[in-house]
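Working notes, beginning with the structure itself.
Left out: one protein chain. Kept in place: all the others.
The letters A and B name the chains in turn, as written, and every chain counts its residues from 1.
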Amino acid sequence: MKKRQFALSALCLSILAFALPATAQKKYDTGASDTEIKIGQTMPYSGPASAYGTIGKVQAAYFKQLNEQGGVNGRKINFISLDDGYSPPKTVEMVRRLVEQDEVLLMMGTLGTPSNTAIHKYMNAKKVPHMFLATGASKWNDPQNFPWTIGFNPNYNSEGKLYGQHILATKPNAKIAVLVQNDDYGKDYFNGFKDGLGAKAASMIVAQASYEVTDPTIDSQIVTLKGSGADTFFNITTPKFAAQAIRKVDEVGWKPTHYLNQVSASVGSVLKPAGLDKAVGVISMLYVKEGADSRWDNDPTMKDFKALIKKYAPEVSPDDGNATYGYAVAQMMVHVLKQAGDNLTRENIMKQAANIKDFQVPMVLPGVLASTAPNDFALFQTMQLVKFDGKNWVEFGKPVSVR
Amino acid sequence: METFIHQVIAGIATGGVYASLALALVMIYQSTHHINFAQGEIAMFATYMAWTLINAGVSYWLAFVCTILLAFALGVLIQRIIIQPVEKAPVLNVVVVFIGLLVILNSIAGWVFTYTIKSFPSPFPKEPPFGLHFISSHELGSIGVTLVLLVMLYGFFKFTPLGLAMRAAAQNPDSSRLVGIRVGWMLALGWGLAAAIGSVAGMMIAPVVFLEPNMMSGILLYAFAAALVGGIDSPGGAVLGGFIVGILENILGAYVIGTELKLSVALVLIIVVLTIKPAGLFGKVIVSRV
Partner (left out) sequence: MSTSTASNPSTPLPWIRLVLGLIAACALPFFISNYHVFQASMVLTYAIALVGLNILIGYSGQISLGHGAFLAIGAYTSAILMDKVDMPYWMTIPIAAAICLAVGFLFGLPALRLEGHYLALATFALAVSLPQLLKFKHLEFLTGGVQGIVIMKPEPPWEMLFGLKLNSDRWLYFFTLAVTVVMFVIGWNLIRGRVGRALIAIRDQPIAAASMGINTPLYKSLAFGVSAMFTGVAGALSAILVAFVAPDSFTVFLSITLMVGMVIGGVTSLPGALYGAIFIQFIPNIADQISKAAPWAIYGVMLILFMYTMPTGIAGALRLIGQKIRPSPN
């Protein structure tokens, strides 16, 4: 009798021993569990950069709807987005709260170059994934020294370079005027632009003017730039000032070849207020689909997006470039989480993020694929030049590869 | 040379923007002897009210008039409900209340209308005046509106009994009460008028800088400087101050110091002016004998 009991229990134990490792495949770090994944974010919902708050709002709506549909691999996303007012000390405080008190698994889409600079060292010291930053500064692509940080936006520096190279190729005798926002963002673009022009930068750039985000208007700067006799204009401005610049350029009767940085290329939030007719011929770069672009009227992801914000964020306009951008980032995040499966350790999530192979984010232009490698965290490495025709951005030329 | 003229005229145009808000500041100062930091936000809020009306299909001029009336009512309400309890309090407490008001209005505007920029229509024609490109019709028209407001304000304070009563109530509330002036309502009237002027300023400014909750914060500093340079109790001085600040800023930025430091240098110059003429260019110097 005893022998049989012993054999039976041995058999059960050995079956268990085989079964347990299979269920023990689930691995969690702080912030992840069977039922929930905690994601943290800081966003300027107040202060001078509050227009970008739309990004966080759309992402919150996205995760809310996703949770109602069952979440990611059966886990709900607990998305905690805090206001940092675009002030770096506040960002530090909020991020420390998210990491140390709320114990999030990772940070997604934190916005702002100075804000992210303030927490860059901290996130890597604490080994918390610092993912898909809402800024295009070149310093986020540094896996050697900062293996836990991965950006999202195509590099501002590379974009500036693209325009510089385009001018060299199409208009080598151009006289260029530049309007630069006086901060990290503006400088990054400008430096790339000068790189793109190479040795001819000094002779080609005949005028430059800067402005502060607190300035009421940039009218005086436009007058100066026009007065320099330039025939090409590189407009490095954030949305409000981009709209002012486009309008003022038209008002003063200046007709340069007009390059506009991608951040302000939204038809809905920039070109429409400025006046669509005034923006005809403006050249920019596009990688996310635009709500106002009629090409995507029947596109499934665009339809989902419009329905989402109608239901969960009705104050957001579907034409707002920030809104589709936020949606794209959320889609990217969900893709990485899905790839991670049940192994929700921070290390594995970064591993998945570092090994994205030609992924087409539905809200990103078809053909612009996201790819990363362990030694190169730049997500989008092809850029598409577009020109405005009065209604939509129209692609011209082939997508260019940029590093 | 052409660019120089263009800069000066552009400076006059932006100066007109500062001048209109400076008028509202002068109004509030003349009637209450307080400088209201929330004046810009009240103007912004009023402009949003106009925007809501226009979006609902109301014609521009009808919305314009309605907004002025609504702004007036808002100003009176704010004075009666929020400011009146701290009337007798030390100046600093009143300043904190103003700041509270500023933050509340800004936050509510952002919540209700979002922070995305909106375009605001202009009643003036789209073509530039006389075909020249130096200034847009709207900017020229706004300067005209500001000057009309200036004349009305000047006339009101100098020639009407009500204007006199308001000035008395601000200068010496106790004596005014003795002669039968209802000081409380004079203050409320002052706030209402300042809000109304502010709303006009807002509706003139919004087509230029685009409507968004933070649109006035940059302008308020310039308007403040303009009002002080011209003399905080002189409407004409404030308007002239506005033009001076606008031109100074443009010329400094274009020819002297570059756009990166133009604000700092402009302010330093203004302060130098104030150290030489402490009451502003056209302000009344108050000499108190001991």
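For the reader, a short list of remarks on this structure follows.
Heads up, the rule we're going with is that a contact is a pair of C-beta atoms (placed from the backbone, for glycine too) under 8 Å apart; a residue touches a chain by one contact, two chains touch by 3 or more.
Here the structure is a predicted model, which means the values were calculated and not measured.
Counting over the whole complex, chain A has residues 45-48, 82-83, 85-89, 92-93, 96-97, 100-101, 114, 117-118, 120-122, 182-184, 186-187, 212, 214 touching the chain that is not drawn.
Seen across the whole complex, the unshown chain contacts chain B at 35, 82, 85-86, 89-90, 92-93, 95-97, 99-104, 106-108, 110-111, 221, 224-225, 228, 232, 260-261, 263-264, 267-268, 270-271, 274-275, 278, 290.
Everything below uses one rule, namely that only the chains that are shown with their structure count from here on.
Taking the mean of the C-alpha atoms as each chain's centre, chain A and chain B sit 38 Å apart. Listed in rising order, the residues of chain B touching chain A in the complex are 2-3, 6-7, 10-11, 13-14, 17, 107, 110, 114-119, 128, 133, 136, 208-210, 212-215, 217-219, 222, 249-250, 253-254, 258-260, 263. Partner chain B is touched in their complex by these residues of chain A: 46, 48, 50-51, 53-54, 182, 209-212, 214-217, 219-221, 223-224, 226-227, 239-240, 243-244, 251-253, 269-270, 272-274, 315-317, 320, 322.
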